[in-house]
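Only one protein chain is missing; all other protein chains are in place.
For reference, chains read A and B in written order, and residue numbers begin at 1 within each chain.
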Amino acid sequence: MSVWKRKDLLGLRDLSREEIAAILETAKSFKPLLFREVKKVPTLKGWTVANLFFEPSTRTRVSFELAEKRLSADTVNISSSVSSVIKGETLLDTAKNLRSLVCEIIVIRHSIAGAPHLLAKRLADVGVINAGDGINEHPTQALLDMFSMQERFGRIEGLRVLIVGDILHSRVARSNIWGLRKMKAEVSVCGPLTLMPKGIDKFARVYTNLDEALIDKDAVIFLRIQRERQNSGLFPSLREYHRLYGMTEERMGRLSSKTVIMHPGPVNRGIEMVPMVADGDRSIILEQVTNGVAVRMAILYLISTVVRR
Amino acid sequence: MSVWKRKDLLGLRDLSREEIAAILETAKSFKPLLFREVKKVPTLKGWTVANLFFEPSTRTRVSFELAEKRLSADTVNISSSVSSVIKGETLLDTAKNLRSLVCEIIVIRHSIAGAPHLLAKRLADVGVINAGDGINEHPTQALLDMFSMQERFGRIEGLRVLIVGDILHSRVARSNIWGLRKMKAEVSVCGPLTLMPKGIDKFARVYTNLDEALIDKDAVIFLRIQRERQNSGLFPSLREYHRLYGMTEERMGRLSSKTVIMHPGPVNRGIEMVPMVADGDRSIILEQVTNGVAVRMAILYLISTVVRR
Partner (left out) sequence: MSVWKRKDLLGLRDLSREEIAAILETAKSFKPLLFREVKKVPTLKGWTVANLFFEPSTRTRVSFELAEKRLSADTVNISSSVSSVIKGETLLDTAKNLRSLVCEIIVIRHSIAGAPHLLAKRLADVGVINAGDGINEHPTQALLDMFSMQERFGRIEGLRVLIVGDILHSRVARSNIWGLRKMKAEVSVCGPLTLMPKGIDKFARVYTNLDEALIDKDAVIFLRIQRERQNSGLFPSLREYHRLYGMTEERMGRLSSKTVIMHPGPVNRGIEMVPMVADGDRSIILEQVTNGVAVRMAILYLISTVVRR
């Protein structure tokens, strides 16, 4: 794995095609472990990984925790409301303390974009993994999305991938766009123009009509709607949103037979998609969840090869 | 243990006498482990058990967690307020995610009766253990109660067991009544008529006078009073409750010399019983706690023999 030289995974924007391929390949080698009788390897025995979550997240936290335990690492969970952290200094103090407690890897989710980068820069001997920073990036989610596509289609290059929803506020969309383009997929986005980042058309083909957008796509990622954004003025009603951008049975009927349906979870059933779509045979949403553990094991392992002193 | 064929433990209503006996026997074989210097066996090494608690519970959660760790399983704790779970679908989504994260066994406590049954039915390859569902059942509590009786008296058949308190709202009472009757104990209940389920007299002898009820009993289980039910109109004042249904020193004096005092914990001292009863030599309340770990180890083990793919 000599291509991997980083002690941190901060975002897909920074990674090369070769680095992303190295992660996906390593994840592929870890995946069979998840279905063995003893789902454990001693790779990180004696290591300590701190999961530092400043935003609530059951799914991502549990996925990381299981990846760590399957590598035999010791884990420490620290959850904190952002309200108790007033200054960037305090975040850095928390992280420096974890380093002094001899945690070698910190997984961090934070509402402020760039928080993981600050830690990575200031803690020279600690590996930092971004588990979501503000609306910036959520690289492990995009990597598990790409892993799931590669597993399904045998390749990422040339795949036509559509991302549907609130592109403007989505770190999942942002990481996928960086990553998929590096892997030479064709990326399109679809959603209300009010929820499109400025200049997005330089990176992805932009649709506002879902029916048009769905034509000839290999994979469609529906983003989770943040209900709290409802009153922002940027956003139609939930009913209207579902009518315009939700996946319905009727739309499924017109879809190409090979297209897969993806979602980072948890699905707002009846909004991003109807239950029959989420639970249907074209949905790979639960495969994404399984692949998340393999991808996170791969990242932890690769980072450990660099951090190891 | 060929009698055990179930991937789930949902309630004692469904179990046969032979199945209950198999659990109690397995628990008996695990109990000595709790007093060994190294309190661990590798039985579930590499397995993952998710503890999914939608109602707060320190005791039951810690007891399960220790049982899991002593079997060398990896554990994940997920606590969630019911308020954040609006629809049954969401519970199922959470559980499906845990399956996809490759958790083989889910321990679930939920305020809705039947929630564990829904999961068990929909997740064909995951073991589900009911840690309390609404006012329906709390099978592991009843099993540890029965284990404690068997340990003390050498048998359950023919024992005269009295359950005292709010029978109507008690899943502990319900599970004990199902289980004890299958094991051929004679079950009686005692409490205000307003707190008796309709038709209970078909399953147990009903007393409203505690002094009468206590005569010639082998074991008396006092149920924990839910203080929040106080203003329901069904319930006397705490002082009145204690006077009528609380265990006092005077009542202890009139008790048969072999009768044991039980309680699922935590005791409201001065309400269900005075401290001298709870801490006295006839109380086996703390033995119940120890036995809970052995019984939960047994259930986890038996279920693992069926879930193991």
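Rule of thumb we're sticking to: a residue touches a chain if its C-beta (ideal position, glycine included) is under 8 Å from a C-beta of that chain, and two chains touch if they have at least 3 such contacts.
Just so it is clear, the model here is predicted, and its values are computed rather than measured.
Colleague: Touching the absent chain in the whole complex: find that residue among A:16, A:97 or A:256.
Modeller: Only one of A:16, A:97 or A:256 touches the chain omitted from view, namely A:97.
Colleague: Which of B:122, B:155, B:269 or B:308 sits in contact with the chain that's absent?
Modeller: B:269
Colleague: Could you please point out the chain B residues that touch the chain left off the display?
Modeller: With respect to the unshown chain, the touching residues of chain B are 34-40, 58-59, 62-63, 65-66, 69-70, 265-267, 269, 275, 286-287, 289-290, 292-293.
Colleague: With the missing chain put back, which residues of chain A would touch it? List them for me.
Modeller: 45-48, 50, 74, 76, 78, 80, 87, 89-90, 93-94, 96-103, 308
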